[in-house]
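Comments concern the structure below.
All protein chains of the complex are present and in place, except for one that has been dropped.
Order of writing sets the chain letters: A, B, C, D and E. Residues in each chain are counted from 1.
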Amino acid sequence: MKKNFLYVIQSTSFDGIRIQEALDEIMTVAAFDQPVSLLFLDEGVYSLKRGQNPEILNLKNVVPIFDALEMYEIKLLYIEDESLKIRGLSTGDLILPVIPVSRSEIGGLLENFDVVLTG
Amino acid sequence: MKKNFLYVIQSTSFDGIRIQEALDEIMTVAAFDQPVSLLFLDEGVYSLKRGQNPEILNLKNVVPIFDALEMYEIKLLYIEDESLKIRGLSTGDLILPVIPVSRSEIGGLLENFDVVLTG
Amino acid sequence: MMMIKFAIKISGSPYHSQASDTGYHFIAAALRKGYGIYRVFFYGDGIYNALRYASPPTDEREIVKRWSLLAQEFDLDLVVCVSAAQRRGLLGEEENKLLGGRESDLAEGFRISGLGQWVEAMLEADRVLVFSG
Amino acid sequence: MMMIKFAIKISGSPYHSQASDTGYHFIAAALRKGYGIYRVFFYGDGIYNALRYASPPTDEREIVKRWSLLAQEFDLDLVVCVSAAQRRGLLGEEENKLLGGRESDLAEGFRISGLGQWVEAMLEADRVLVFSG
Amino acid sequence: MLHLVQDSPTENNKLVLCIERAVPGQTILLIEEAVYGARCDSSVVAQVMKGIEVLTICALAPDLEARGILTEETLPSIRRISYEEFVDLAANSKHIHTWL
Partner (left out) sequence: MLHLVQDSPTENNKLVLCIERAVPGQTILLIEEAVYGARCDSSVVAQVMKGIEVLTICALAPDLEARGILTEETLPSIRRISYEEFVDLAANSKHIHTWL
């Protein structure tokens, strides 16, 4: 059985360990050989920002995990353009290549997947 | 030793049991014979709204606890005018008499107390 | 038509938001209507829903106990994520055995297992729903 | 001039927000600078900071253990609110005795007591500070 | 597709964002604190009214009643639904997303 998964990342890497636990879940889905895509929006776009040093706060750095996603065949990373812009960011400020989508397309995008989840 | 306490209530009665635990704390302060006042702002103004029925959700109704505050000599309830207005409420919609203060007065009001706390 | 089956993730702590309440009421309503609940998976701070010794005052709902009762009544599969639970300090029977036969902190009707159980539930169920704080 | 003494309330669960981290770093910095911490009071979901068996992966900070170590190093008074803890399922030594001598879930260096301890701390300390999620 | 929104519109802008992201024909269910967004005099009533033109917006009745929000206080085009109807709605929606 195959389902097409989309995880929506809506929080920064500093909102407790929400993202870290979401990534554990995402890796598990990928380990079941299921296709997974990610969509970053709202505060979630900060989690891909370059130059983060969570180690300063003794927090785990999730950037290497994001980097490893490709090995898990997780290749499609979408990002909401408006979420980036209002935070003064552009795709060049991010650690990974992403596919920008506009806010008005989000509802349609979600329907392209079998399962949509909150990270 | 006497200190003058102000509790700032910033959440509704449905944000977990934040308000219920704040009220337990407030009652304990009052039981130590310390003067306590309350300031409601942001979502917190909803907690005084008339006609709430948390029992429908099997949640505890905190309105009787607010009613009992007077017995504990907790008589000064401040409310931020702007917080009420943006929620379409007026003091007439509330279960208890309150003293309206404007947003620009809040910073000064807080300095009138010895201890300011988050409920 | 076969009845729709749900896979449900609860990731809110019992007293910090309404997530656990809404999840409970949704699941109870679904079961009473004859829908299937393939599995309920407790993740993140949701694992605190399974602390056996929760003893709220008598005038409050018993969040942990009502999960246990629902599980009993409907043969519901309540799974607590092992990694989320270990990180936070809720041990299952096996870990407690290693600690010299200490009694488990896990409430009746819950079991501890891995994230794979959640992925399997998402693959088997018709609908996936998250209640989070 | 006498050194300022702080009374500090932590009411965020360890993994849901940064509250426990910020509180820890503030308190550690204050103690190292010679300020007094009259008491740290764990309330609401903050009580989950005191779960003895928390076992995070080895590459993560140990939130519970570092509180215990700080308490030991600086003779810090860490108090967990009894009503918040009972409601959520964290029992102290006395309740465990009633359950037949079960080992306590409370981590080293913490003690369980009532809200009065928090009010007393607020009255005795020079500054009151809340870290909440 | 069913969108679930749980935050009050005066707490943050999740409800407005959800309305902007949903596409015509989709459904938004207001639960928990988000039911304040069903009120006729909410601060986001203009955006909600605009959303209703192309979306179906419902609100969870027990959450409304618990907060003392009367039927006459809510927008007439927002249907109040029970937990049972919530379950049916979820069963009939191939996609469900919770907006945190």
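Following the convention adopted for this analysis, a residue touches a chain if its C-beta (ideal position, glycine included) is under 8 Å from a C-beta of that chain, and two chains touch if they have at least 3 such contacts.
Not measured: the values here are computed from a predicted model.
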Discussion item. As a test of the contact rule: which chains in view would the missing one touch?
Written reply: A, B, D, E
Worksheet item: So which of B:Ser11, B:Thr28 or B:Ser47 would be touching the chain we can't see?
Response: B:Ser11
Discussion item. With the missing chain put back, one of B:Ile65, B:Ile95 or B:Val116 would touch it. Which one?
Written reply: B:Val116
Worksheet item: If the missing chain were put back, which residues of chain A would it touch?
Response: 12, 14-15, 42-43, 46, 49-57, 59, 86-88
Fill in: Where the missing chain touches chain B, by residue
8, 10-11, 42, 103-104, 106-108, 110-111, 113, 116, 118
Worksheet entry | Positions on chain E where the hidden chain makes contact | 11-13
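Quick note on the criterion: only the chains that are shown with their structure count from here on.
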Worksheet item: Any idea which two chains share the most contacting C-beta pairs?
Response: C-D
Worksheet item: Of all chains present, which has the mean Cα position farthest from that of chain A?
Response: B
Discussion item. If I average the C-alpha coordinates per chain and also across every protein chain shown, which chain's average lies closest to the global one?
Written reply: C
Worksheet item: Between chain B and chain E, what's the gap in Å when you average each chain's C-alpha atoms?
Response: 28
Discussion item. As a quick test, compute the distance in whole Å between the mean CA positions of chain A and chain B.
Written reply: 39
Practice prompt. Name the residues of chain A that each touch 2 or more other chains.
Written response: 16-18, 116-118
Discussion item. Which positions in chain E are in touch with at least two other chains?
Written reply: 32-33, 62, 96, 98, 100
Practice prompt. State which pairs of chains touch, listing all of them.
Written response: A-C, A-D, A-E, B-C, B-D, B-E, C-D, C-E
